[in-house]
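Every protein chain of the complex appears in place save one, which is left out.
Lettered A and B in written order, each chain numbered from 1.
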Amino acid sequence: MAGSPAYAVDLTAMIAATMLPFVSFLTILIATRGRPRLSAGLSIGSVTISLACSIALLALHFHLAAPIEFSTRLLASGGLDIPFGFLLDRLNLLMIAIVSAICFLVQVYSLGYMAGDPGFSRYYGFMSLFTWAMMSLALSASLLQLYFFWELVGLSSYLLIGFWYEKFSATQAGKKAFVMTRAGDAAFFIGLLLLFVHTGDLSIAHLDSRSALSGVSPSFLTLSALLIFGGIVGKSAQFPLMTWLPDAMEGPTPVSALLHSATMVAAGVYLFARLFPFFSMSSVAMTVFLAIGTISMLLASTMAIVSRDIKKVWAYSTISQLGFMIMALGAGGYFAGVFHLTTHAGFKALLFLCSGVFIHRYETNDIYELSRFGARRMVIPTVSIVLGAAALSGLPPLSGYFSKEAIMGSLAAMHNPLWLAAGLAGVFLTAYYSFRVIFILLFPRAEGAASPPPQEAGITAGGHAAHESGYRAMAWPLIILSAVSVIFGFFKTSFKDFIGGGAAAGGAAGMEPSWLHIAPLALALAGVGLAWVEFGRKGAKQIGFVDRMPVLSRLFAERWYIDRFYGLVVEFVIDRGISRLCSQNDRKVIDGSIDGICEGTVESGWVVAFLQTGMIQYRLLAILGVLALLLLCFYF
Amino acid sequence: MTLYGILFYLISAAVIGATAIAITRKNLMHAVVYLIVSFFGTAMLFYLFGAPLLAAFEVIIYAGAIMVLFLFVVMMIREEPSGESVFPATQWVPAAFFCLIYVFVAAAMAVQTPGLNAPLKMLTASPIQFAVHVFEYHWFSIEVVSLLLLVALIGALNLGAGKSAHCGQDGEEEK
Partner (left out) sequence: MIAPFSHVLVVAGILFALGAFCAVTRRNLIMIVLGIEIMLNAAAIAFVGGSLHLDNLDGQTFVLFILAVAATEVSVGLAIIVYAFRRTGSFDPADFNLLR
């Protein structure tokens, strides 16, 4: 196939799609730092071309039968052979389309949101870096190459989360995100090495073919699968390493939208889907994945119930939806997981971008305050956020409904009904917390005497005029994303045809019982209903049922004390144990030896200085002495 | 032992003795005069070794020019009799030690090396022979040396000129 026109076109398109954002990143960083409009234009231009290439590739290969691989050798030494190149199959095609589309929309939206920020060019530079890393990650042909870009995604998310570096909490959050994902990545890398040592090949296509791993022992397979899953846990913010994600809300809101829908966290799920045949070879590992997905899903949902910060609610919901995806994949529902990844990318980006509009306008994250300022007067964001929340909770005509149903279908195929029960509970909680936010936003309550003072309204009106031009740039992506959220669900079957080719659980989804169509919907509606009773209806106190139980609400608000636990671990094990040892070592051994060397130098300097008297004759004497000794040396 | 041999030992003893006296004189003028005696003796040794031209040069340049230059300097600068100890112990003890080592080893080597103990024959290089040899084989070195002398002349002139330039500033106490 090499040399044929189609080959050249594919390769060109892929290189253009991946490399252009990188080129624009470099250009922005080197040349156009001082010219924000030009930088934004460059970045958006490159991502537009990326998007066009991705869509063209998707259209060209819509009926792709076998994966296409373009690879060259990155390095070969002895028995080591590391390929480097592009792999193109249906999952990739889908992923690059999602990534480039979301990146494009977010970048357009940022024109409004970030307008006037002193770091405007830097922001777009990092955005381009992010786009490049994510696109290349999606197209990587080997696990090692994927790992490079995996780390690059981590780096660029660190840069973007800590974008407002003057803010202490933002730098802290960036650091936390970086360190926690790194903890997972270390496991990932070890798993990678193990796999490499035992199979000698890290090509994804190779790993996904069952024959390659036939000679490997099952326990080893489980071990390496679990280790690689460690990377996914870190990146997708699953149970033990989930706390970085809510803190990552310190970054600009479009960054959160990008991070939490299509890129950073989705990279983990994408890796899972990418290596799905490999993972599904170890049933133990799959059960662990399922359990971790379930735990994170439930924990995050409960956290979302009590949060007052609108962005944090969506952050928790991201964790919980990622938990859903992991559950679906862990249960063998390849199609369900990928489908939910797709729909979630749409509506979660939508939710974040809507919240971004509110936050930009009213400069607060608190939902009660937003409500009091009259956030519902902004029509487009309000309608969009309702649509997004409905999609998130899985109400019928919207995309979320279809993907959730598919997930429930794959969970029902498991023997243990516990998973299904947990999933259904998750559906209920999701609907409850998302509509809690919606109802609070829609129906402001005068809490005590805190009705919106008129002069405050005047200020916001003035601000509104100033933000008018940016508002349009922010509104368009919202409209597009809402449309996608509404429509996309109806393409479930064609999507299934497209993606489900290799799915193992294709048969399982067929025999789902009829009540399964109804149960999630009924629970979602129940969740919405409960939210209505507590927050929406006239005279409701807007106090959730959890808030009435102080112990529980405290537990949820403190994120189940996971952070506190990490803090303690860090304090006792690292600060008091390892750090103290290190600092003792530093002070006693290293400082001591260096001080010793310094003092020795000073003292020997004194001795030498004593010899140097500045007198010519002593030097002559030394010459004479040396001559005499040389003579002795020659003579004997 | 021939007459020339006796002459050699006598002159050598005189040269060494004059030099030894010269380097121990506290008075610089005396030292220079003793050294002139030493150089005259050296010139005689040269003559003995068959280098009459060099002997003449030795007298003219060393004893004549160089030593007179020393005398000029010594006389130009009125040296106050300082409290100089002629041989400070920190210097002369190690110096003497090393010099003795040097002399003994050199003497041992010179005496023990075979072929050095045959008495020297009498030969004389006439100035014509010497000049022919020099300008036949070493004309380039002669040019280099003449350049060196020119440089020395300029350097000395420069130092002297610099002296008068500095006189107005820090040379007041001399006048």
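Operating definition for what follows: a residue touches a chain if its C-beta (ideal position, glycine included) is under 8 Å from a C-beta of that chain, and two chains touch if they have at least 3 such contacts.
If you're wondering where the values come from, they're calculated on a predicted model, not measured in any experiment.
Residues 612-617, 620-621, 624 are the ones on chain A that touch the missing chain. The chain not displayed touches chain B at residues 2, 4-5, 8-9, 12, 15-16, 19-20, 22-23, 28, 31-32, 35, 38-39, 42, 45-46, 48-51, 53-54, 57-58, 61-62, 65-66, 69-70, 73-74, 76-77, 79, 82, 84-88, 91-92, 95-96, 99-100, 102-103, 106-107, 110-111, 113, 116-123, 125, 129-130, 133-134, 137-138, 141, 145-146, 148-149, 151-153, 155-156, 159-160, 162-163, 166, 170-171, 173-174.
In this text, only the chains that are shown with their structure count from here on.
Put simply, the C-alpha centre of chain A and that of chain B have 91 angstrom between them.
Residues 91, 94-95, 98-99, 101-102, 105-106, 108-109 of chain B touch chain A in their complex. Every residue of chain A that touches chain B in the complex is listed here, in rising order: 617-618, 621, 624-625, 627-628, 631-632, 635.
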